[in-house]
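What follows is a single structure, written as structure tokens, with notes after it.
Note that one protein chain of the assembly has been removed; the remaining protein chains are unaltered in position.
Chain lettering (A and B) follows the sequence in which the chains are written, and residue indices restart at 1 in each chain.
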Amino acid sequence: MSYVGHVMTHLRKDLQLEWRSRDSVNGMLFFSLLVVVVFSLAFDPTASMSRQIAGGILWVALLFASITALNQAWTREQRNRVLDAQRMSPAPPSALFLGKALANLLFVAIVEAVLAPLFIVFYNLHALGQGWLFAVVMPLGTWALVCNGTFFAALGLRTRNRELLLPLILFPISIPALLGMMQATTAILTGEFDPGVWIKLLVAYNIAFTTVCLLLFETVLSAE
Amino acid sequence: MTPVTILLVQSAYVRGKIEIVQRSRILGPLGIVWLGITLGVIAYATKLALFVAPTEATMGNVQRIFYYHVPTSMLSLLFPYVNFAASLCYLYWRRRDPLKALTADAVAISSAEVTVVYSTICLATGMLWGRAAWGIWWTWDARLTSMLLLWLLYVSYLMLRKLSSTGQTHTLAAVLSVFAAIDVPIVYMSIQWWRTQHPAPVFGGGADSGIDPSMKPAFWMNVLGWAMWGIFIMILRYALERRRQESEQEAALQAIEASLEIAK
Partner (left out) sequence: MKLAWMFGSSLGAHHLLWAYLAVWLIQGGYAVWIGSQWMRSKKDSRAGVGFDSETEDS
């Protein structure tokens, strides 16, 4: 089977497993909604102020929501010693990683698709800048979170305090990407400055870290 | 565990132990001499900073914090590279030469801890200086934010070390170190762009403005003194780590031999 074939197999497996229980997506949806409500109570923004802060709130909500899903991203593999079987199979380990990361990307994208209209409603938003750029920023930003998140979730597989460790190591590494996503979103919403440099940052970040994740996943899988 | 494996483990262990004993015969006295010189340099540099260097015109004496703050900041940017290099060496030697890999790992954790120590000092002295000189404890300008993020990255490295299960710790930490090293330039650039687009108050002077020639002796003496101290403390921490590795190996060997006893 080709590399892409392996990735597709892993991707299909994760999607099927998630579809049966729909735990992750439901949990993420509800969590994001709660975060949005809490922030609204915290800041009670007017229409113009909401455009300044909605970008930040959106990505904070997605960040926390992804953490809840990523924490159990690998637990499926740990049950029934599936991970040992993965290690022994001749398929390239990076395909396992890529399939899982793509599956997580789809889950978070579903959450975003539901969250976006909610944001527009709660904050009475309409983009003053180039709205079509959202189709560029959202996938780039989501991939930055999901790629590193899936990798670090695998890092913490056999640590104690696994759920605590993931945000501790993910957040510092992700800060440039978070800055990029938030600034780009705010730029599009307020139309006050150019999101170009932030989009370029996200692209560079994604290229750099996707490469590193793919190269180093095998090391992490066989870390013992 | 076959007898051959036991023999291999024992001989590797003995090799490592002899290595440590031989080196400590030279390093011990050399270390003490180095420490003595370092303390002397630091004492002299402090005297220069507090008493000899001229008082700054606008800020007054509080500017003397600069002589501790800026050298420490400069040095705190060096140790992360040591950590990166050591982590790469560890990943390379992990399967090929486990003894060398352990050495690399000891260097990695030492340099990470020293990075955190130096960047903590940088942040603390910076805040004390900022409050007294410009009235604010903190500002989210390019330099301070980047330094804070560096601190966060290496604290997260130390947390991973602490929380991960033994056996995996070295490899996982080395991987995280690679991520952190790649992140550092990205962090730096992104924060610069952020502050170019949205300017904020800046803690003035320091590395950007030129240093008055009369301040140079105090400044460079402090750089030398704290660099020497950094090297000393890193090697001390390295020696501690090697010692710990040694007692871990001994414990493992005892466990193997105990299991052999039971098996007999």
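The working rule: a residue touches a chain if its C-beta (ideal position, glycine included) is under 8 Å from a C-beta of that chain, and two chains touch if they have at least 3 such contacts.
These numbers come from a predicted model, not from an experiment.
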(request) Would you mind listing the shown chains in contact with the chain that isn't displayed? (result) B
(request) Please pick, from B:117, B:147, B:180 or B:228, the residue that touches the omitted chain in the full complex. (result) B:117
(message) Considering the complete complex, identify which of B:62, B:77 or B:211 is in touch with the unshown chain.
(response) B:62
(request) Tell me which residue among B:27, B:74, B:132 or B:178 touches the hidden chain in the full complex. (result) B:132
(request) Over the whole complex, note the residues of subunit B touching the chain we left out. (result) 10, 14, 46, 50, 59-62, 64-65, 68-69, 72, 113, 117, 120-121, 124-125, 128-129, 131-133, 229, 233, 236-237, 239-240, 243-244, 246-247, 250, 253-254, 257, 261, 264
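The criterion applied here is as follows: only the chains that are shown with their structure count from here on.
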(request) Determine the centre-to-centre distance between subunit A and subunit B, using the mean Cα coordinates as centres, and give it in whole Å. (result) 32
(request) Under the touch definition given earlier, write down the residues of subunit B that touch subunit A in their complex. (result) 91, 149, 152-153, 155-156, 159-160, 163-165, 167-168, 171-172, 175-176, 178-180, 182-183, 186-187, 189-191, 193-194, 197
(message) Can you tell me which positions in subunit A touch subunit B when the two form their complex?
(response) 148, 155-156, 158-161, 164-165, 168-169, 171-173, 175-176, 179-180, 183, 193, 197-198, 201, 204-205, 208-209, 212, 216, 219-220, 223-224
